[in-house]
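With one protein chain held back, the other chains of the complex are shown just where they sit.
The first chain written gets the first letter, and so on, giving A and B; residue counts start at 1 in each chain.
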Amino acid sequence: MDRRAVVVTGVGVVNSVVVGASPALGAWLAQPRAAARVAVGHGRPAARLPEATLAGLVDPAEGRRLSRVCQLTIAAARLAVAESGVDPACGLGLVVGTELGDFTSTIAFADGYLARGAAGLSALLFPNTVMNTMAATTAIAVAARELALTLNVPTVAGELAVARGFAAVASGRVDAVLAGGVDELDPLVAEMLDALGDDAVRGEGATFLVLEAEAVARARGAAVLGRIDGAAWRSLAARPWGVGRRAESRAIDEARRRAGGRVPGFVYASASGDAERDGWESRVLAAALGDVPPAASLGALLGQHGGLGALRVAAAAWTARSGLLPDDAGGPPARVSGPGLVHGLARGGGHVALMVSAA
Amino acid sequence: MEAKEVIDELKTILVARLKFDPRRAAEVAETTPLPKGVEGSIGLDSLDFIELSIAIEEKFDVVMDESEDLSAHFASFDTLSRFIVGRRGPA
Partner (left out) sequence: MRRVVVTGLGAVTPFGAGIKPYWAGLAGGACAIRPLTLIDAGGFRCRIAAEVPGATGGSPRRSRADRLALGAALEALEDAGLTAADRADTALVTGAVGGGMLEAEAWYWARARGERPPGWAAALRAILPGSHAETLGHRLGLGGPRHTVVTACSSGAVALAEAADLIADGVVDVALAGGVDAMTRMCFMGFNALKLLDPEPCRPFDRDRRGMSIGEGAAFVVLETAERARARGVRVYAELAGHGMTTDAFHVTAPEPEGDGMVRAMRAALAAAGESAAAVGYVNAHGTATSQNDRIEARAIARVFGEGRLLVSSIKSMIGHTMAAAGGLEAVATILTLTEALIPPTATLVTPDPEVAFDCVPGVAREAAVECAISNSFGFGGQNVTLLFRHAAS
């Protein structure tokens, strides 16, 4: 079957420390500093986006009916499309990964009923209670008219969305796809996560990438930021919300096979501060790679959210270009070379691997 | 209830339920067109009109029957307030 080379031509990031396209991300990666933490819910420290940032990105008249998480998505998506210069009229797909969707609207919708009965229900809020609301509003905002998927999974939503977007382009179903992830932090969600024993450092934001068939991107003279050489997702045995024991990774093997069997020179892993899950991922990486090359996750710096996995793919492209791998603890970057592996493993067994190189 | 009072309530609804900026809502005149696509309108679409009708039912205790075509009444605050006053009957 058709297996086309897939490149990254645009990046859009909106979170508490990076707002912009690939130059803004690169500037932060070169000297990463941690996002400031604020208390959310019952005092959980988390990285939250200042409201003023968002107000400057989405026009207030357009934003009247857009929930905050939809605005985050649209802002990052537009930055990525603008950087890539892709013409959506040529057929643009959309894949949105999210862990939590639009809980804020869902809760507000329920609260309307609980306070005032049927008359308190908001017709405007109801569409936001369905998790595809970010994809629906973003498809309108950027005129994406091909497939528009919303994928829901803990931890690896962003990685999975990019991997799915890669497959759509590689197989020839679309020439270009906007893929990434988004989440926001709601106080009640923070309370829920506390209740579930989730001890990951949480953040919020959106990151989107424009992925294109390399031949199509080159033909239109697009600047190429990196190449995705292979991507795969599988599942490892685990109870729902649980951490598994098995460590054999078919996702890594398959992504590497698609990338011509190359050995990664660096890794972006999905370490988030959830000790049990992080330990499982370390065992999976060791089983697949033997000697694990230098690794970063950015999780502690930015806080776990659905956009982070997509940000790691953009970061891997930057590292492949620059030879610099940021240090999660804030120390000097490591010098690395070759392609990188972006790896995600979720509680429950969701498992994604992507091989990324400089184009 | 007089048309003036109804219009003030409608402006409150515009802010509270339709999420309009309060300054923008204050600028809306009696004859400003409401529906999207009409020159000079405040750009309300089908979903906004459903929200507006739920709020009107709650606030003014009138029934907006969806099997009736009420679009003519939603042309402006002027037409809408007259419709609401008419439906409520004499105070």
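Keep in mind that, in the parts below, a contact is a pair of C-beta atoms (placed from the backbone, for glycine too) under 8 Å apart; a residue touches a chain by one contact, two chains touch by 3 or more.
Everything numeric here is computed off the predicted structure, so don't read it as measured data.
Engineer: I'd like the shown chains that the missing chain touches, ordered by label.
Structural biologist: Looking at the complete complex, the unshown chain comes into contact with A, B.
Engineer: So which of A:Ala61, A:Cys90, A:Ile140 or A:Ala275 would be touching the chain we can't see?
Structural biologist: A:Ile140
Engineer: Which candidate, A:Leu196, A:Ala219 or A:Ala275, sits in contact with the chain we can't see?
Structural biologist: Touches the omitted chain: A:Leu196.
Engineer: With the full complex in mind, choose from A:Arg164, A:Arg227 or A:His343 the residue touching the hidden chain.
Structural biologist: Missing-chain contact among the listed residues: A:Arg164.
Engineer: For a quick check of understanding: of A:Thr53, A:Thr129 or A:Ser282, which residue touches the chain that isn't displayed?
Structural biologist: A:Thr129
Engineer: I need the residue numbers on chain B that touch the omitted chain, in ascending order.
Structural biologist: Contacting residues on chain B, toward the hidden partner: 45-47, 50, 53-54, 66-67.
Engineer: Pick out the residues on chain A that sit against the missing chain.
Structural biologist: Residues touching the hidden chain, for chain A, are 1, 65, 94, 99-101, 106-107, 109-111, 113-114, 117-118, 121-123, 126-127, 129-133, 135-137, 139-140, 143-154, 160, 164, 167, 171, 173, 192, 195-196, 232-241, 250, 348-350.
Operating definition for what follows: only the chains that are shown with their structure count from here on.
Engineer: Quick one: chain A and chain B, Cα centre-to-centre, how many Å?
Structural biologist: Using C-alpha averages as centres, the distance is 41 Å.
Engineer: Per the contact definition, I'd like the list of chain A residues that touch chain B in the complex.
Structural biologist: 60-61, 64-65, 116, 119-124, 127
Engineer: Note which residues of chain B are touching chain A in the complex, please.
Structural biologist: Of all residues in chain B, those touching chain A are 17-21, 24, 43, 47-48, 50-51, 54, 57-58.
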